[in-house]
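Just below is one structure, and these are the notes that go with it.
In this view, the complex is presented without one of its protein chains, the others remaining in place.
Up next is chain A:
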Amino acid sequence: MDFNFTDEQSMVRDSLTRLVRETYDYETRNGVIASESGWRPEIWAQLAELGLLGMPFSEEDGGFGGGAIDSMIVMEEFGKGLVVEPYVPTVVCAGGFLKHAGTAAQKEEHIGGIVDGSQIFAFAYAEPRGRYDFADLETTAKKSGDSYVLNGHKAVVIGAPWATHLVVTARTSGGQRDKGGISVFIVDKSADGVVTRDYPTVDGRRASEVYFENVSVPADALIGEEDGGLPLIELVTDEAIAAQCAEVCGAMKVAHALTIDYAKQRKQFGVPIASFQVLQHRMVDMFTEYEQSVSMTYLATLRLGDDENARKQAVSAAKVRIGQAAHLIGQEAIQIHGGMGMTDEMAIGHYFKRLTIFDSEFGNVDHHMKRHIALSS
């Protein structure tokens, strides 16, 4: 057992802490999320320069030989600054598909681009009626000669407005909700028939509705096995969940610290409100929830390489526990900030919004509770 970070990992953390502090202060972020593009390509370039976009890839694939623990470190720091740049869709999701299932040619074509920052990905998995079931797909990919033709509508594709490529889940055979018959494709976003409608999200990011209208992709756009994509999707999304758990831990840590600071400064009845026991205990509960969340993030991250059942159980447990913690910490942070917590002017509201939306990404508390029950019985 060892909960220590290596020297290299500590160095990565320190350089990221600095980067986030220097480039992601609250006013700057507010300006960026309200701007037309909603993000900063120069930050992406900086992340590439620091080697962070290539960290989880093996050295032979052109990366730096890191793993899930490194992604955890990166995401926790991103969470502290509410970083909007699409690290999870590009590096964790697209990177994960390439790492686990990419052919030599696919790796050759895309990993270099991810590492140097020139290829940006979004992961189009959700559908208007599918809720959190990755197998509940209406999007189809039909084989036609040497290519596949995609049709369908993907919902709330995070980071898609900034993406050059999409990873798309689609049904290649079987009926809606069958676990078999699902395949994964890499699609150039500029391909004919890809139609997007871009919009901001309530937590300061950007997303798109993505429509595929007879989009023809070559056969080698298929990543992983034809019809056998579901286990791969589950593996990659478990990795994404672990990374987002780390992000949310970072956000919860700051939300808690901001709340304590505010409670110490804010005076009512002649004393700081931090001196009221009813608020003290609630800030203690927030702290306890945060610590439990860090533990669950470690558990999920360290179990990613285990057998499928152990991995899924740990990831679902973390998603449930942290989903609950994020709700409690977000709500209490606003309440203890009082009216000021309701204003756009204070950073806390932005943390609250990110903590809220986390629940609906890759399955909410109820969804993962069900998965945990199914795996435990």
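One rule holds in what follows: a contact is a pair of C-beta atoms (placed from the backbone, for glycine too) under 8 Å apart; a residue touches a chain by one contact, two chains touch by 3 or more; residues count from 1.
One rule holds for everything that comes next: contacts and distances are computed from a predicted model.
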- Choices "Pimeloyl-CoA dehydrogenase large subunit", "SDR family NAD(P)-dependent oxidoreductase", "Oligopeptide transport system ATP-binding protein" or "Carbohydrate ABC transporter permease" - which one is the UniProt name of the chain not shown: "Pimeloyl-CoA dehydrogenase large subunit"
- Given the contact definition stated above, which residue among A:Glu8, A:Asp306 or A:Asp366 touches the chain not shown here? A:Asp366
- Selected from A:Asp61, A:Asp203, A:Glu239 or A:Glu289 as touching the chain missing from the view: A:Asp203
- Task: Pick out which of A:Val74, A:Val156 or A:Met286 touches the chain that's been left out of the picture.
- Result: A:Val156
- So that we can see where the missing chain sits, which residues of chain A does it touch? 34, 36, 126, 128-133, 136, 155-156, 158, 176-177, 197, 199-203, 207, 209, 267-270, 273, 276, 278-279, 327, 331, 334-335, 338-339, 341-345, 349-350, 352-353, 356-357, 359-360, 364, 366, 369-370
